[in-house]
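Below is the structure I would like to discuss, written out as structure tokens.
What you see is the complex with one protein chain gone and the rest in place.
Chain IDs A and B follow the sequence of writing; residue 1 opens each chain.
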Amino acid sequence: MLGMLLYGLINSAVFMLMAIGFSLTFGISGVANFAYGAFYVTGAYVTWQLINSLGLSFAISIIISAIITGLFGALLYRFVLFRIRGLLLSEIIATFGIGMGMLEFYRSIGLSGHSYKLPTFMDGSLEVLGVYVDYQRVIIVGVAATLVFFLWFFSHHTKMGLAFRGIAQNEHTSLAFGIESEFTAMVSMGMGCCLASLAAVVIIPLSLIQVEEGSNVLILALAVGIVGGMESIAGVILGSLIFGYAQIAVATYFNPHYTVIVMLAAILIVLVIKPSGLFGKFKELEERV
Amino acid sequence: MVEGSILRVEKLHKSFGGVQAVLNVSFNLGKGELLGIIGPNGSGKSTLVNLITGFVRPDSGKVFFQGKNITNKKPYTIANLGIARTFQMAMPFQELPAFKNLIIPLCAPRVKKIRGGKYGERDDVAIDLLEEVGFERDSAVPFKAAGSLPHGYLKRLELAQCMALQADVIILDELFSGMSMAEVASTLPIVEKLKAEGKTLIMIEHRLKELFRIVNRVMVLNFGQKIAEGLPNEVMENVEVKKAYLGSEG
Partner (left out) sequence: MILSFGKDRESGNIKHRKERLDRGIKARSDTIYALSSYREALYLLFPRAATIIGLLVLPLLLPEYWIKVLVITCVVALLALSWDFIALAGMFSLGQTLFFGVGAYLAGGLNHYVRLSPIFTIPLSTVGGAIFCTILILPVLRLRGIYFAMVTFVLPLLLIRIIEMTGVLGGVEGLSALSPLPNLWVSVYLIIAVFLVCLFGYRRLMDTDYGLILKGIKNNDLAVMSRGINIYLYKAQALLIGSSAAAFAGAFVTHHYRFVGLPAFSMDYTILPIACTVVGGPGTFAGATFGAFVLMPLTELLRAIGTWRVVLYSFFMVVFIILVPEGIFHYLQRKYHQIERLVKTE
């Protein structure tokens, strides 16, 4: 039982890390970054290159890769999305196409396979309340918790964070106050991709770098957002917890193969009872009148 | 229930976040009346209209139309029951010709019940309606893309949409704003004609001189609350109303 609680928490932390970048970008600037999965894989791959081809240390590679991925995302916004901001169809197709293109590009140049691994932070495991958990997983939970705290602090106590919240709540008024919405969108995109890279670096050591992870991560980010609510950190946390624990419960009591059904069921149920997500702030009509 | 009351609003409350947009507003509207709703900017007039017509859900309170409770009903249901409204920012369908803009209300279930109609007939009805609101029939104006029409025409197009719906209650949100004196002068008779046909009207306006010529009663809102109601000249003598519009001294 204790084991299940613990594994559920770890699972939730993994999901949360995967989903937070996407939700952040969407929540702040309304940009649905369908290329998010591609950035996740990009972060991992860049880190790998830095470690293996340039021989940099793990810590530095992580930081540089996060910055590069973030910059890449911001530039993508500046030069591509900026032109089509507000045109829903164009936004969707542009990010979607770029994401698909990147992933297929990676696949075509042979980016999968056993040689592409990322090192774990620490080997070994420790005992928590009678259950053995390896350090990497503990670190994942730690990173997730730190991230939540940091993001909360950032959005409530720093000037830029407050500006972000302002834009998220009411763009017109924020513009009137001198908060540039285009710059904010660019930064939010950059931050989202940066988080994707960080998440990748922490999670992928558990297995391999695989192009399919890109699609999986995007699906997960969407699923968590749809269930928990896209626009808030609390929503992402809630969605991750639901998925994390539901998966573990189903795997333990039924059959590990059915965990995917959990995801689908959760999405369908939420869509019926509260379509904008359990903590979703979107109020359909009222916001638009 | 007041005899002959067609629209009754009871203690409507609505706040957005921490802002009280509408606070404890109630009023009664008799059939065939023309009620003016006035008040400074931000006093909750448009929110009140949104609450009545279903675009915004009230936190508490009720709206009754012809005796039936229509609170929390969807906007299209309310429109089909017989309440039509214009929007403060006139929103036509930009690329469509002006008369095509009227086809959509003419396809509503309410209108289908009353007059039936297939593809071709609606075009004619649309052009007739446009003529009623002052578009010159034989000119190219009804056929111009709605996005290219001048402001006064756009406002009258909005009015035509309400008329197309054959509504019993028409709520006009700042119909006269942005219109020139001439345009207002030519639009007033149309409104009066609607009243003469038995329609009930609510007009939200800032242009008080023109409004007071045609209203039966006036209601004043300030900071979301009703501060006065009655005949125009009575209301304008009210101290609270003067404070609201002109500010208080000291």
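Simple rule for what comes next: contacts are C-beta pairs under 8 Å (C-beta built on N, C-alpha and C of every residue); 3 or more make two chains touch, one makes a residue touch a chain.
If you're wondering where the values come from, they're calculated on a predicted model, not measured in any experiment.
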| item | value |
| --- | --- |
| Residue among B:Leu23, B:Ile104 or B:Leu208 that touches the chain left out of view | B:Ile104 |
| Option from B:Phe16, B:Phe64, B:Phe87 or B:Phe223 whose C-beta touches the chain left out | B:Phe87 |
| Positions on chain A where the hidden chain makes contact | 30, 32, 34, 80, 83-84, 87-90, 92-94, 96-98, 100-101, 104-105, 107-108, 215, 219, 222-223, 225-226, 257-261, 263-264, 267-268, 271-272, 275-276, 282, 284-285, 288-289 |
| Residue numbers in chain B that touch the chain omitted from display | 53, 55, 74-77, 79-80, 84-85, 87, 91-94, 96, 100, 103-111, 119, 122, 161, 164-165 |
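Note that in this section only the chains that are shown with their structure count from here on.
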| item | value |
| --- | --- |
| Distance from chain B to chain A - Cα centre to Cα centre, in angstrom | 46 |
